[in-house]
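Just one protein chain is left out here, and the rest sit where they should.
First chain written, first letter: the chains are A, B and C, and each begins at residue 1.
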Amino acid sequence: MTKILLRDRLDDCISRWHAAGLDVIGPVSKNNISQFDTIQKAGELDFGIILPDRTLKDLFFPQTEPMFRYRIGKQQIDTEEYLPPGRQRIVFGARPCDVSAMAIDDPLFGWDYKDTYWFKRRTETVIVTIACTSADEFCMCTSLKLAPDSPQGSDILLRPLEGNRGWLVEELTERGRDAFSLIEGLLENATGDPLPLAVVPVKFDLDACREWLQNPENFESHFWKEISMRCIGCGTCTFLCPTCHCFDFQDEGDTYTGIRRKNWDSCSFALFTMHTSGHNPRSTQSARWRQRIMHKFNYFPGKFSLNSCSGCGRCTRECPVDMGITETLQEITKLSK
Amino acid sequence: MSEPFEPKIVAFVCTYCTYAGADLAGTSRLKYPPNIRMVRLPCTGRISPMFILKALQKGADGVLVSGCHPGDCHFTHGNYHARRRWTVFRALLNFTGIPLERIRFSWISAAEGVKFAELISSLTEDIRKLGPFDQYKAMIHETETPVSL
Amino acid sequence: MSIQEQYRKRAAELLASGEVKIIIGYGAGSTPDRRRALFIRSADDASLLHVDAACDANLSGYLVSEGLLSDRKKVGIFLRPEGIRSVNILAAESQLDPLQIVIIGFNVENGSLAALQGSGVNDFSSLISTLKESRSTPEEQALIEKIEGMTPEERFAFWQAEFSKCIKCYACRQVCPMCYCKRCIVDNNQPQWVHTSSHTLGNFEWNLVRAFHLSGRCVECGGCDRACPVNIPLRLINRRMAQEVLDAFDHFSGMSHTQEPVLASFKKDDPETFIL
Partner (left out) sequence: MAKIGVFICHCGENIGAKIDCTKLVSAMNDHPGVSVSVEYKYFCSDPGQENVKKAIREHNLTGVVVAACSPRMHEATFRKACAEAGLNPYLCEIANIREQCSWVHTDQDMATEKAIEITRSLIEKVKLNNELQPIEVPVTKRALVIGGGIAGIQAALDIANAGQEVVLVEREPSLGGHMAQLSETFPTLDCSQCIMTPRMVEAAQHPKIRLLTYSEVEQVEGFIGNFKVRIRQKSRYVDMKACTGCGDCIQKCPQKKISDEFDCNLGKRPAIYTPFAQAVPNIPVIDKEHCTFFKNGKCKVCQKVCETDAINFEMQDEFLELEIGAIVVATGFQIQNTAMYGEYGYGKYADVITGLQFERLASASGPTAGKIKRPSDGVEPETIVFIQCAGSRDPSKGVKYCSKICCMYTAKHAMLYAHKVHGGKAHVFYMDIRAAGKGYDEFTRRAIEEDEASYLRGRVSKVWKENGKLMVRGVDTLLGKPVEIAADMVVLATAITPQPDAKEFAKVVGIGCDEYGFYNEAHLKLRPVETATAGIFLAGACQSPKDIPDSVSQASACASKVIGLFSRDQLEREPVIAVNNESTCSGCWGCALACPYNAIEKKDILSRSGELIKRVAFINPGLCQGCGTCVTFCRSNSIDLAGFTEKQIFAEVMGL
């Protein structure tokens, strides 16, 4: 028996979740930016956007995070650890690409040292994903062998119904079932025809690309210079990428006390690989762009059998100089043929 | 009953004029409130806007920048350069909402011990009236707080 | 022949005659309404050039790409008047030799393309003088005035809300032709004057320092504002600072390639009413 969540019941659902001590989070548009934020009412959610400007990773791996406070004493240094606040959360209305990205990063944050911050937040969060019924020219999940209704990473997958009246509910995990048991009486035991999924054309041949990237001869190809000529070396694509996960530590404080923070970093920055000596092994922007592509589509899959890209398209959508992964992989596809 | 608010004021001064003027205030045994902390630099030309931001980060409720009168600069025109920077930086602070009552600029010569003492007294009083710079302190507090989302 | 065709022809001639080794212009973007930087070295590729009202990027920053000008050969570049002013500043700040730059100037007036005559920076000096004298009132002027009408607390809150969005991607810096520093002050950690963390305090410091470093140098091309992925209205600050240096020091950035930087020069009678 399938269940349906009606849109006009959403406020009641939110109340139930709140009553159960869950923070409810969803895509919100305000102050000229759309991003995931805590909400009180369903009306705050923006269902009109394909994707929020900012990604779901913000909720698990914030751009800057205090890790511990240190106090410098005469004899020793005391520390006081900071951990995420430890609240149970339910994210309502994430997109499959963003959610898949969390699943992509799980092995990364856990293959050796298990990242406390990431996994604490992951286990405290239930993700309710809404399958996409519309896409724009930058969407490319299908090129990554994902789909507008990919289930990876989601606890619940919702499929929009005709007439915007609600969603067909697919419970994917135990945690999802638990969260939805809280709204038991608010779901309809019914079925309906979900809207057709968004049509996202395949833009490049991922396998061909990987093969080309794996060929050592192509590492020094002139192609990298040509494709990255207009790259200005900002961090937009990195910071708006749901899978990018590089970070840096920074101590901030005065003579007496301070805080060690974990901050996002970007392989696009020249400083990223700058040595203390002044030598920079990736001294050109083309080397940095190559690294970005290699990492996502060669090294990462080599280690984790996953591409470090879920096809959200933000890199191209937001790039100040209209570059992005799509164009590069399309060109590589051409080169590989 | 709460204690009266004691503002924290940081001053960046040149050694040849204002620092010497402050010394003169001392040798003349003039009195002014003890809220001021002086940072001695060779010339106002050396005083960077960054110093002001760092003083605010350290919790200053007010900042004073002071040096030699135009024409008196030991280095002939460090203060003329400083004056342009201040004009620009001040406009920037104003536009971004830092109250200009908190960021003050003055010329105090080595002979103006009285002016120094009077300025510090009135500046301290003004900032005491304004109260703590809560808005800036809230930003500092945010850096010390775990991410809520 | 359409204006675009004329420009393509001129670009082809410049390349064919060998006068320039490369032309930095605009090509088609990833969507029909986007234009992107295009670098062409052969006259045959001139047909790929686009010149229209959608060409809004200030391409002059590419001129200081490492090694581009070191062979002393000339480079052709499509520039709007703001871009020409940027070239003047880059020359005034010894970042390039203006004799190496062949300017292919164009303007967009009321949404339509207008050709500009000339090719060297000096050819446009009267145009730039006119720009100074008739500084247009852009749409954001109303917002600037609104902000100036606020109390300091309201202004602070306004900018706090905007800066809290900043993710320190540095797109504003990287896209800016004036941010050519070999090392940005924020990348200096000895000492770390500007917090690199993107908490509101760090973002506030960063945006203030950038605006300060651009004072008297920004040509208001709007590049940073368009580049900002989190939509911080950076143009408001830069516009306000440009007005300040104009009012206080009669300085209009990029007037000529010999203009003295406003913060490295002074007049004895500069205004100082605020100094006690």
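Criterion: a residue touches a chain if its C-beta (ideal position, glycine included) is under 8 Å from a C-beta of that chain, and two chains touch if they have at least 3 such contacts.
What you see is a predicted model; the values in this text were computed from it and never measured.
**Q** Could you tell me which displayed chains border the chain that was left out of the figure?
**A** A, B, C
**Q** Could you tell me which of C:93, C:123 or C:272 touches the chain that is not displayed?
**A** C:93
**Q** Could you please point out the subunit C residues that touch the chain left off the display?
**A** Output for subunit C: 70, 93-95, 180-185, 188, 190-193, 213, 260-261, 263-265.
**Q** Mind pulling the subunit A residues that touch the left-out chain?
**A** 72-74, 253-255, 278
**Q** Extract the touching residues of subunit B with respect to the undisplayed chain.
**A** Against the missing chain, subunit B presents residues 6, 10, 15, 19-20, 22-23, 25-27, 29-34, 37-43, 45-48, 51, 54-55, 58, 73-78, 81-82, 85, 117.
One rule holds in what follows: only the chains that are shown with their structure count from here on.
**Q** I want to compare two interfaces, B-C and A-B. Which one has more contacting C-beta pairs?
**A** Output for the comparison: B-C.
**Q** Roughly how many whole angstrom separate the Cα centroids of subunit A and subunit B?
**A** 45
**Q** What are the residues of subunit C that contact at least two other chains?
**A** 195, 197, 199, 202
**Q** In subunit B, which residues are in touch with two or more of the other chains?
**A** 143
**Q** Quick one: in the complex, what on subunit C touches subunit A?
**A** My answer: residues 29-31, 34-37, 39, 57, 61-62, 66, 161-162, 165, 167-171, 173-175, 187, 192, 195-199, 202, 223, 226-227, 229-231.
**Q** Note which residues of subunit A are touching subunit B in the complex, please.
**A** My answer: residues 25, 36-38, 58-59, 62, 64-66, 69, 82-85, 252, 254, 259.
**Q** Can you list the residues on subunit C that touch subunit B in the complex?
**A** So the residues of subunit C in touch with subunit B come to 147-148, 150, 152-160, 185, 193-195, 197, 199-202, 204-205, 208-209, 211-212, 215-216, 237, 240-241, 244-245, 248-249, 262-268, 270-272, 274-276.
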